[in-house]
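Shown here: the complex without one of its protein chains, the others still in place.
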């Protein structure tokens, strides 16, 4: 629990904003999988700060080293140690927070939970915590791809009040997603999204957004009824990402407005398998994958850390005005893309390995 | 995993639609808690079929017996065995399903996962599976209430396209919720909702809806970063309920449209504690409860089983028309209320007990 | 934890001495396994009281009912509910224990742990708790036998100071073990053991003993380094059985006296596989099965409940003389045989299913 995720394919992570390093141990990765740092670094690069002028200026190369669990570029079946040093530590930026908890951040709740907190504030609530997830998720994704041909692609489908048109989930690729800095493949609105983010930053403010994700090539049969339904594990995984506020699968909240006769996905023959002609189920029925693409959406709130002045209270309850320093993103969804993909991969690799015990 | 939920306060359930009994084992319930069947039966009664003319006609009293773990009406700290017999078993109703998987139901995916399935179709995907959750959740809720003064209230906030007005989450009570059969405390629309459900039933069709839930009296500090954030566990719990398609906490998907300066919850002194003047966080920040009410919403799809004719395919891929028999609800949200409350209680009791190890 | 054992093939049990029933939920049993009560009852019969004049006179038929998880005599892959009623409840026998904790029994420690205890004393420390294990273990054993051809046989190798000669672990069978009431297949000493037990009973006293166990047909590769080595899981399983005080695998404590050159098991070709010419490893090397028979021994202390007068102290620390009433066995090892076999089967089935995720 806590800092460990997964049952068979499981990751344990460590590290906060201003300690010596962050990293993870991946246990349960099948043996004989080709794996080097080159399989992991690309997703870390998509996550790292400083990719564009609207991401935090913290300088980190986020270069990963595999410490154990492989030999000659192949996994041994033993735990894979992953290590990423923290270079740009500036605890000094956070002096004011010693007295004033940032609104809607984790400073207050960490203090209430542990009776202590890192001087940088929320400790593990730092975005740097997600490095371990992304590195571990890249390994899960490699296995899913090699063993099952799975493809996972996430993209930005909304920034603030700007929605992208529906994307063809069968065809979307990471190359299309990365074609612009917002990571929204709808070229008509991605520029507008960019401008909105730049404007929010200029105002010392922040913006929320929505990330959509498709997982293709998932065989039917994954997911464990009743408490570990595949959508339940995905929801768990996604809501564990910092700043998330919602999750929906397939038709989601909008689907509640339909009648069953319009909502049901009729079965049809698709080559040698039984498929469905629509996909309001989002690829999962009764908690188990049905062979169709798994499609879900994740809501990200506007980042809590803003440089605009805020009226709030200090730990003693005194009214104060806070102008937060420190480095932060005005909108997290572009950098959240590889994190969503990583968490999806961790859920799916675990489910696929567990299913081997049911066959 | 699978049929077990929770780490310290944990429930394991068993039973499907047409076996001899359903039930659960609750392990980790603190000792010396007053507990008899009378603490559990009311929530089972709110869940059971036959409460109104729009719920399934299956005849079950759903009477629970505590088999172990208590003596003289007090818990011993040992596992609590819970037992509810299945009385009204009619596997014959399901003969047609042997060949035709019901669209958007679990017949197909159970077959793909296990290479076998119960003759009643989706096996554990049956609504009867939820009896174990509700019984276990009632115990969790009893402990939360006695130990911490927690109150959990869920209500119907939408049926199909009909939305209730916002409810005062500080004041809503189960008595107000149960004042009408739809369990929507907005009297202006509850009649309209009822009519919509009746109409759908008449058409052999079904309707979706949304359940909202508030948990009051939760102390600050519950929830385990990073993977077991409190909202992640709640999302997991809610998406494990049959027919759910989405979860959102606090401002949810709508909150993604706001800027941080409008979204953040400023701190204010509230008596002896530090609270927030708004609650877009939904009572959780950084994965840890902040002492404000926890508020979330759950999307339920229209039930997949409808008696209207549907064009679909049989297991062999042949086109067929299915007119499902069997007993089913045209809209599950009124009966889902105690299930949502139960799952919330299980998450919160577990989190509260785990927090004792951090103090 | 606590009342749940296993990761993939997992059992959760409930029930104490004088509640309404005892039982278990078995989760993770593979689907499509032929299974009825007739597969389970024989081991319960070997465990039940009243088999001979030296076992407790408590009258229980210990008849098991499968409540869920099978249909038409085949497993569905869903949780298997197991139910055994308690018939002969006599809490009145235990009145004296309200004030005086029985020496070396669990009355005192349960009170210290929970601040309450069942009136029958140690609650879950009752021998009736083991019914759930034996029933679940019989299912695990059925699967091991059908899927892998595994055979598990335990026998009594010592009673008090009387040791059996070494038994041929390759040939020992349950029929040979059950040939006498002591369940010691060494005919030369089994009569002597029986007389010793009868004599102890006559004296209101009790005797310890040792159970040996062999598991044949275990494929190489089972067991999870590093913390879940196969011998570690077996040790955990065996020391969780009431009244156990020790576990040794292969050469065990005696092997510590040898030099490596005498202790090592040389490899030899055995048909198409690589085997070892001796088996001081007990079938496990580096925590992983090597294909040779797994052999271990378990120490059982003399039962704590004796009817002889004992000088001790009551809960308040006052010196008292205790003459325990209630029903109890003077020596548990004959009835412990199916319990040891059950726990071995649970460990091995779980390990065999986990190994499917590594291949």
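Letters A, B and C name the chains as they come in the text, with residue numbers starting at 1 for each one.
Just so it is clear, contacts are C-beta pairs under 8 Å (C-beta built on N, C-alpha and C of every residue); 3 or more make two chains touch, one makes a residue touch a chain.
All values reported here derive from a predicted model rather than from experimental measurement.
Note that the undisplayed chain, when the full complex is considered, contacts A, B, C. The residue from A:118, A:139, A:172 or A:298 that touches the chain not shown here is A:118. Residue C:125 is the one among C:125, C:215 or C:348 that touches the chain not shown. From the set C:25, C:76, C:139 or C:200, the residue in touch with the chain omitted from the display is C:200, counting the whole complex.
Contact residues of subunit C toward the unshown chain are 1-5, 7, 13, 101, 103-106, 108-110, 112-115, 122-125, 129, 158, 160-161, 200, 203, 205-210, 220-229, 231-240, 242, 244-253, 255-261, 263-269, 274, 276, 280-282, 284-291, 299-306, 308, 310-315, 317-319, 354-355, 358-359. Take subunit A: the residues that touch the chain left off the picture are 2-4, 10, 12-16, 19-23, 25, 27-28, 31-32, 65-71, 74, 76-81, 83, 113-119, 123-124. Where subunit B meets the omitted chain, the residues involved are 7-8, 28, 30-31, 77-78, 225, 353-354, 356-359.
The working rule: only the chains that are shown with their structure count from here on.
The copies subunit B and subunit C differ by a rotation of 180 degrees on their C-alpha atoms, rounded to the nearest 5.
Counting the residue numbers that touch the partner chain, subunit A and subunit C have more than half of them in common. Separating the centre of subunit A from that of subunit B, both taken as means of CA atoms, is a distance of 26 Å. Distance between chain centres (mean CA atoms), subunit B to subunit C: 39 Å. Rounded to whole angstrom units, the spacing between the C-alpha centres of subunit A and subunit C is 46.
Each of residues 2-4, 13, 113-115, 123-124 in subunit B touches at least two other chains.
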